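Of the protein chains in this complex, all but one are displayed in their positions.
Letters are used for the chains, namely A and B, taken in the order the chains are written, and counting of residues starts over at 1 for each.
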Amino acid sequence: MTPDYTTTARHADSRRPARRTEHFVADVSETPLQVTDRVKDEAAPLSLWGEAWKNLRKQPLFLISAFLILVVVAVSVFPGMFSQIDPTSEACQLANSDAGPAAGHPLGFTQQGCDVYARVIFGTRSSVTVGLFTTIGVLLIGGILGAVAGYYGGWIDSVLARINDIFFALPLILGAIVMMQLPMFRTNKTVWTLVLILVIFGWPQIARITRGAVIEVRNADFVTAARSLGVSKFGALMRHVMPNSLAPIIVVATISLGTFIVAESTLSFLGIGLPPSVMSWGNDIQAAQASLRSNPMPLLYPAIALSITVLSFIMLGDALRDALDPKARKR
Amino acid sequence: MRFSRTSKALGMVAIAALALTGCGASGSATGSGSTGGDTSKVILADGSEPQRPLMPADTNEVGGGKVIDMIFAGLVSYDPSGKPVNELAESIEGKDGQHFTIKVKKGQKFTNGEAITAKSFVDSWNFGAAAKNAQLSGGFFESIKGYDEASAEGSTVETMSGLKVVDDQTFTVELKQPESDWPLRLGYTAFVPVPSGALKDPKGFGEKPVGNGPYKLADGGWQHNVQIQLVPNPDYNGPRKAKNAGVTFKIYQNDDSAYQDLMSNNLDILQTIPTSALKNFKTDLGDRTINKPYAGNQTIAIPEYLPEWSGEAGKLRRQAISMAINREEITKVIFNGARQPAKDFTAPVLDGYSDSIAGAENLTFNADKAKEAWAKADAIQKWDANKTFTIAYNADKGGHKAWVEAVVNQLKNTLGIKVEGKPYATFKEARNDATAKTLTGSIRAGWQADYPSLYNFLGPIYKTGAGSNDASYANPTFDKAISDGLNAASVSDGNKAMNKAQEILLTDLPAIPLWYQVAQGGWSDKVTNVDYGWDGVPLYYNVTGK
Partner (left out) sequence: MSTYILKRFLQLIPVFLGATLLVYFLVFSLPGDPIVALFGDKPVNEAVAAKLRMQYHLDQPFWMQYLLYLKSIFTFDLGQDFSGRPIAAVLGEVFPVTARLAIMALIFEAFFGIVFGLIAGLRKGKLFDATVLVASLVVIGIPIFVLGFLLQFTIGVQLGWAKPTVSSAATIPDLILPAIVLGLGSFAYVLRLTRTSVIENMNADYVRTATAKGLSRFQVVRVHILRNSLIPVITFLGADLGALMGGAIVTEGIFNVPGVGNRLYRAVLSGEGPTVVSIVTVLVLIYCLSNLLVDLLYGWLDPRIRYDS
């Protein structure tokens, strides 16, 4: 970013309409004269994402969510720094079963006599991995297939949408049982096994949402305008259609992130989740369900951790959507 | 003699339950003999959808078994303590334990009017055993002479040579070899007679079974996945006469939802309190609960085909594992008294049970001795420190996860080795690895008695080459001891010999006995006179309204 650009940014009133026009119509050479008047010609043109970033940095919503996400990531990478007890090396003592908070054990104990706080901290990595990477996976597969299907239409749409229908109808539980016993996973079930399964069975939803959003936008005036100004079909998809279709995709993706973390718990509940030796919020929530009425705390804390994580991603999504939406900015 | 043995065991259990829970309200079952109560009440009980058509010899799981047991009556049935009492049998006589003469009571009828004769029994048993009819419980006839010919794959033999009709009311049975406890088995559902129509159209019969038991299926009574309605059979005159106006089994997908129904009086009897309610049910239900041991146990089988678990080192390691498990603590904390620490390989309600067989100390928690045994094994054959000992279980039903985790933690704490629970997604997958002998570690096992006999807990599981021998245990001395028991002149001599055989098992520990099953059930405030049988199933016929 050039210093020149920073200066311009401060003149918000005069800058904003100009920037927007520049990006959503065409090159300066093709822009109506009265608009070019107000464009600072020597300013380095910002990409869509560059501009979004510039907007993001100033939003409190973004700053809070970014901070929370940083904390969550730090906990997943270095759990040992946040907990004195390492539940991976110390086995739980049944004598402590369902005991309340004690010195060094601020959140009490589970039915198996494990320290709740240490398990929440050490469970973060698996859960965040499942949530984050499954979301990235489904966004990549579902986003691309959905966008292509919705934008190009015709037989491409027919084929992709029908494949989508088939995958949508496959019962997750059937697929999960089959995949969990494949020779490569049979003796070595990790969070990545679960990520793979959830991606395979989760992409159709994002694909449908993307397809719907793209269909809504593809006939919009600015797309037609861009196409008639010579932007290639693919270029229009990437530069004009996708950015304007992102809002519903972001909403579904950020909620799905939480849904995937919870899905791991539900799969455990149905008996096909991660082995109990893998520490995760989902496994702990499932294990605590058995004593929910007598001791709800071991269930509450991982659920709170999960909710905070989801909240931070939802806020990040909101901030990102606002930053990407030129219409919302004009107020 | 048998009765006193059982009641003594029950007394001990009640004391144990009191001590475990520290709560005086437990173990108070309403006496089964008591009279009174409203006999016009239809009892709503929990059930599960039968896996197969309701054909006695084709049913081997609880959902269907419970119904079959109520709509059919065999030669004998078991009283609440597990003692056989005659139903259709006038007499069962046999001196050498190999040849039996069975007389059937006169004038007995199926609910369709067909008379029950000696031929009904012989035909039904032959049908169950013949391979061409593919009946799941056919194996129960295996002791009868001629079974092997009839049950061989592709066999066209439809009758067993050991069964002979003498006259309308009499038939004789010849076994392959002497088995003193054979008459005890005759109360199992596979041995009941079915009407001749059933043999012609087993599938159609299985939808609308016609029996001779204390109840019969109501018209259109089996609403699949929803409920099975039974109404009393007015012609039944055996010992299990219905004291209510019928029993409706509501089909539940899990015990948790059934428990919610029980609490809100939408269900009258729940056979098993779900694990999620073990800590609350005594407050929820007050004295409307039962806590009674029954003929079942849980074990961990450790296959001897795994190199670390074979030979002398394997034996020492199994002893170490056994002594590293604190059964008292787990039954108290995890099960809240719904299990009792095991002292042998059978169950305390059985005739001949003993809690002080030599070697029983191997089943008591002793961290020092466990470590010592493990070290001794290490001296013979070193345990690879990177190796993980796994305890496999099926995660689809049964709620095994919590106790497996508790055992895992205890083993880790005591022996300092790597231990993990290994969930199988389905029961099917677990059974497959067990029967194909492809287990990579131990597997949870358990046994619910088919008939009240010590042999039933030993022979089918630990005899060399036995069908349920998941541990692939093979010990000729043990086999010999078991057949001595079967050949014994009397049941009580037989029991002594069986316990002798158990001494071998308690040293070898092909499976590690964990705990005995305890029936923990509850009922609504609309019913009374609830008691459970020796097999942990409520005596539905005895339940009345309030």
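We take it that contacts are C-beta pairs under 8 Å (C-beta built on N, C-alpha and C of every residue); 3 or more make two chains touch, one makes a residue touch a chain.
Keep in mind it's a predicted model, so treat the numbers as computed, not measured.
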> Which residue from A:Cys92, A:Ala303 or A:Ala323 sits in contact with the chain not drawn here?
Replying inline: A:Ala303
>> Can you tell me which of A:Val262, A:Met279 or A:Leu316 touches the chain that was removed from the display?
In response: A:Val262
> Out of A:Cys92, A:Leu107, A:Ile121 or A:Ala161, which touches the unshown chain?
Replying inline: A:Ala161
>> Using the document's contact rule, name the residues of subunit A that touch the chain not shown here.
In response: 153-154, 157-158, 161-163, 165-166, 168-175, 177-178, 181, 204-205, 208-209, 211-213, 215-216, 219-220, 247-248, 250-252, 255, 258-259, 262, 265-266, 269-270, 282, 285-286, 289, 292-293, 299, 303-304, 306-307, 310-311, 314, 318, 321, 325, 327-328, 330-331
>> Take the complete complex as the reference. Which residues in subunit B touch the chain that isn't displayed?
In response: 49-53, 60-61, 131-132, 134-139, 151-155, 203, 206-207, 223-227, 250-254, 256-258, 260-261, 263-264, 266, 276, 396, 425-432, 435, 445-448, 460, 466-468
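Everything that follows uses one rule, which is that only the chains that are shown with their structure count from here on.
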>> Could you work out how far the Cα centre of subunit A sits from that of subunit B, in whole Å?
In response: 50
>> Show me the residue ranges of subunit B that touch subunit A in the complex, using the header's touch definition.
In response: 275-277, 279-280, 326, 329-330, 333-334, 394-397, 399, 401-402, 404-406, 408-410, 412-413, 420-423, 425-426, 429, 440
>> Using the touch definition from the top, list the residues of subunit A that touch subunit B in their complex.
In response: 91-95, 97, 111-113, 176-177, 180-181, 187, 270-272, 275-277, 287, 289-294
